[in-house]
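Handing you this structure, nothing more for now.
Excluded from the complex is one protein chain; the other protein chains are retained at their positions.
By written order: A, B and C. Residues from 1 in each chain.
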């Protein structure tokens, strides 16, 4: 596949979240079937997220039609837990004018495990991590760190174009 | 259409050039049928071309597979003709490490008209101008000035995806 | 005066702080007499501070000799108080690798006044604010918002050069 896209066939894990911002109700991945989902996993005190990944997510939100592409933030806190609380995140989202929905990844059931549930389910290595999920709910790209707008725009558009034709038969 | 793309149906004008760099033989648009063509019209002394458009063209060359996308430069000199000669352009391409093919737009038959032939055929307003031509030779996007990588990557990938399916019957 | 510098003669107000990071003991302005002091007032959730002013403060720390110039951060929280606590600030300083001393501005005695004490004493309009204090403790520059490195480097060097000559008579 081109633009770092994996072939279809691997369903993206569900999200386990504790709360949501910028959305009326909690979002489930299954409810977004039919749209390309751009999932940005970040921490509010991660410099690479603040300087690169979140502005890029905002550009994606502006560049693609909401009928085709949904941008979702996932606050995957795996360090400095006491420093990145709900009240801090809320102020952060306000100050950085982030308007796409942001879910807070649920803490591990094991109190000694700092990695939250969804981060673990996806096997993320850190933040920022960008995940692309196609219209059928398949995980098509998983990338840790910074990437260029050109290839990312091409990857998302390729997923948009895939689903523009005939419906795929249900699995 | 999305990403600033026009619908198909309008064939891109042929190119009228005086000479070429970075290619063995003169290139004709008709010979590139089957590939998406990214045509960057520039002048070597145009600051917006040097700072933005040419580096973007180099990123496009690196991001897309050459079996799908061809990047072509077109040196459309419409001012300071004596300052942007062949020998100057050659040094410029060397110093800026531009390796995609670059054609030199042919001067107008009317010696009093500063606008070269291909620039006139496309109705370009100035430099930089970016033109996207689809696999069938249709002109799908014509933009004067700077644009963002994200939308441009999406536009090119959309044209790449269009032709990936069945062949279109000849016109 | 050049480079936005005010003439000497106006002593900089003392600092009223609640705690300090990156320093063994609490710092007082009076103790820094003899050095040029660059005071960066910021909030950890202020985008202009994170993107521009704090990286600039780090560059100043690297560019000037510590025998001549001291860079001091002042966390002047005047909004989202619950979001920018000590524990959050500590994680922030760690993640952004800020190694110069940072004092936390003391909250107003009036519980209804969100503006902290030092911020009020200096009459700061918001964050980021940059204050330059000369070797004699006089306030020489007070600027709200972003500014260029070139003029700022020139302003600091001018203050460094001023004191390089003879000592000024006390009081």
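Things worth noting here:
The rule is simple: a contact is a pair of C-beta atoms (placed from the backbone, for glycine too) under 8 Å apart; a residue touches a chain by one contact, two chains touch by 3 or more.
If you're wondering where the values come from, they're calculated on a predicted model, not measured in any experiment.
Although it is not drawn here, the omitted chain touches the following shown chains in the complete assembly: B, C. Across the entire complex, the residue among C:87, C:143 or C:157 in touch with the chain not shown is C:157. Here one chain is not drawn; of C:18, C:59 or C:94, the residue touching it is C:59.
For the options C:7, C:123 or C:148, the residue in contact with the chain missing from this view is C:148.
In the full complex, chain B touches the omitted chain through residues 45-47, 50-51, 79-80, 82-85, 87-88, 90-92, 94-96. Residues of chain C in contact with the chain left out of this view: 2-3, 56, 59-60, 63-65, 68, 148-158, 160-162, 165.
Keep in mind that, in the parts below, only the chains that are shown with their structure count from here on.
Taken together, the touching pairs link the chains end to end in a line with two free ends.
Residues touching across the chain A-chain B interface largely coincide between the two copies, over half of the numbers being common to both.
Centres computed as Cα averages put chain A at a distance of 35 Å from chain B.
Computed centre separation for the pair chain B/chain C is 51 angstrom, with centres defined by C-alpha atoms.
Multi-chain contact residues of chain C, defined as those touching 2 or more other chains: none present.
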